[in-house]
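A single protein chain has been omitted from the complex, and every remaining protein chain is retained in its original position.
Up next is subunit A:
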Amino acid sequence: MSPSVRLQEMIRVIRGARTQGEERGVIQRECAAIRAQFRQADNGTRSHNLAKLLYVHMLGYPAHFGQMECVRLIASPRYNEKRVGYLGAMMLLDEKQDASLLITNSIKNDLSHNSQYVQSLALCTLACMGSAEMCRDLAPEIDRLLRASNSYIKKKAALCAVHIVRKVPDLGELFTPAARSLLCEKNHGVLHGAVVLITELCERNPDTLEQFRKVVPELVQIMKGLVMSGYSPEHNVAGISDPFLQVRILRLLRILGRNNDTASDAMNDLLAQVATNTDSSKTAGSAVLYETVLTVMDIKSESGLRVLAVNILGRFLLNNDRNIRYISMTSLQKIVQTDHNAVQRHRGTIVDCLKDQDASVKRRALELSLALVSAVNIRSLMKELLLFLSSCPPELRAHTTSGIFNAAERYAPSQRWHIDTILHVLTTAGGDVRDETVPNLIQLITTATELHCYTVHKLYRALITDISVQSLVQVACWCIGEYGDLLLRGECEETEPVQVTEDDVLDALETVLQSHMSSPATRGFALTATMKLSTRITHNVDRIRSIVSIYGSCIDVELQQRAVEYNALFKKYDHMRAAVLERMPVIDKSSPGHTNGESAGGIKELEQTKLTQEVVLPKDPGNQVCDLLDLLGGSGEPVPSSGLSHTVPGPATSTSGGDLLDLLGGLDVSPAPPSVKVYEKNGVTLKLQTDSQTDTGMTITLTATNSTDGDITSLTLQAAVPKSVQLQMKAPSGDVIPARGLGLVTQTVLLNNPNKVSLKMRVRVCYSSQGAVCQDTVQIDSFPSPAW
């Protein structure tokens, strides 16, 4: 009796279980039995018990208690036990389990086993679940097997080496020489393994890639042999000789030829040959052609070859097989940026694929169509896209609408077309558009001034047809509110005008207001539009008044607030109503957060600032008195300005130090900053100098000097200016003026005069001199001109 019947018996029993609970019961019993068996000594049934456990594991039940059994079985001398043990290791152990380390030694031993089938088991397991540790340990063994074994083992060793390189990239160098020599093998399995190994090595190490470029001619030869060879029964698939190997070689050639002219040249002929001679009626041939196309597009191929490749993709687009259409479109998507014109030639077929039944194909076709939009084909392509939108699957709608909007924005041939397109999208798929669509559309409408009449007519018609699409309703309400007068006029150049009365229009808006389908935001739009109409219609203002007052007690707070404000506009501010509700200016797209209305169209240009060299003096200072802010208390009269210099400071009055700076000699303009003495008393002198001046302000510096024999201490300066002028005093350089002119104190004052009143300043000076506190006020009516 073959013990495996017991396994099959168990499977039969499990499958016979009618409920989940029954199945669980059976499995629990079996697992208990298996556990008991594992604990016993070797009785020849271990492998079958493990097999049973593996079946249970596949059903999703826990089987971790079998891990040690796997380790034991792997170490067994019997082949059947080893086989199941290794299978168990691959299913139950992975590099994260501790038990996996225990099999390293067994694998090592089995790699040198006499039987190639045992070696094969070890190689297979190592390649499936070998950890980095195990790989490092066993790499030399693998290298040995790569060189000195039969082809059965060599091919497995090659793929095992691939796994090792993936786990421990540094070990790549170890395998490079062996990989090179493997290319001379005739056995397809070994060749395939060698090509995979070389591909992996080249992808990870640029130096190795450089090395292997030299084998391009050899690879070309091998490929040629495959393509040109007659029917070989052993490797033939649908007329193609070993398509698996061909595809791998083509992929390796792609990596070697990338960014390298010599290598690319060497493979040009071959690629052309493969492209023309491969029969693509079956999948195998198409797979080879597909890989060829990918290689041609990726290397530095000649333009003729590239055109051939794109044409192959174009042919694929017409293929009956859906898979081939799909991959053709994915490839075209990759190259649409670089070879745009070539792909454009196939636009018709791509657009037809929008009508395909398959969702994946549709998606690809949509992506590609959007990438192919250009100024030349925008009209026809948009027609197709809009047609697609009306029948496209729901998961693609949002993507389609945003794609359409982007394309329309970039390539719209006219504003009317742009508006029509957006309206069409809103009517078809208004629920799937982005939030910014409504403000963007409104902004677009305001800029298209000649089309206001047309737009409002279209939107009115859309509104009376259907009020369920919120975005469309919002834009329609806004337009009717804004351009309702154009609608009521009953004439329009661009489209058939509607004959509506004011009541009809108000009916439409009220329907929106009252409908349960309208969102709160939409109702807000409708209410505001109704209000705006009060200045654009003539007869039904009372109706509007009553609508607005009803909503003054609406439960929605936003609507209520609006209604109350509009009510107030009717009642108390009726004189302002027309101005408030007048036509909006064109909204500037770049202004952040389009605020309604107040952004007065365009910023006024700043007037040319003229640098005035002279301050025009008032002829009679007395008139200016009432402007001065009396900060300093006391007298409201201006301090008599006899002590001050009144004259217009010109170049002639430049003071000391100016000549030294007269670098420009001979010019009229004095280079020296003129400074004016504004106060002189008790040995303390205060001078004023203008540092810079614009027509809305100036910067001056006050300088205090001391000619007495004693220091002046606690110096403070205060200043007052007329009401509309702003004053800022910087920190003084100090508050002590050394005696006998040995030092000075300076303080900078900034004056801002936006209303350009005549500048005057009152300065109060306080200081202590020789023990006595002194305080004085001076008035400055004129300021010297600045240094330049």
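The definition used in the following text is that contacts are C-beta pairs under 8 Å (C-beta built on N, C-alpha and C of every residue); 3 or more make two chains touch, one makes a residue touch a chain; residues count from 1.
The rule is short, and it goes like this: contacts and distances are computed from a predicted model.
Set against the options "AP complex subunit sigma", "Rabenosyn-5", "Proteasome subunit beta" or "Dynein light chain roadblock", the UniProt name belonging to the omitted chain is "AP complex subunit sigma". Screening A:46, A:188 or A:562 for touch with the missing chain picks out A:188. When the omitted chain is restored, the residue from A:34, A:70, A:84 or A:350 that touches it is A:84.
Across the entire complex, the residue among A:178, A:196 or A:512 in touch with the chain not shown is A:196. Subunit A meets the missing chain through residues 8, 11-12, 15, 51, 54-55, 58-60, 77-80, 83-84, 87, 94-96, 114-117, 120, 123-124, 127-129, 131, 150, 152, 155-156, 159-160, 162-163, 188-189, 192-193, 196, 234-235, 237, 242-245, 247, 251, 283-284, 286-287, 290-291, 294, 322-327, 357-361.
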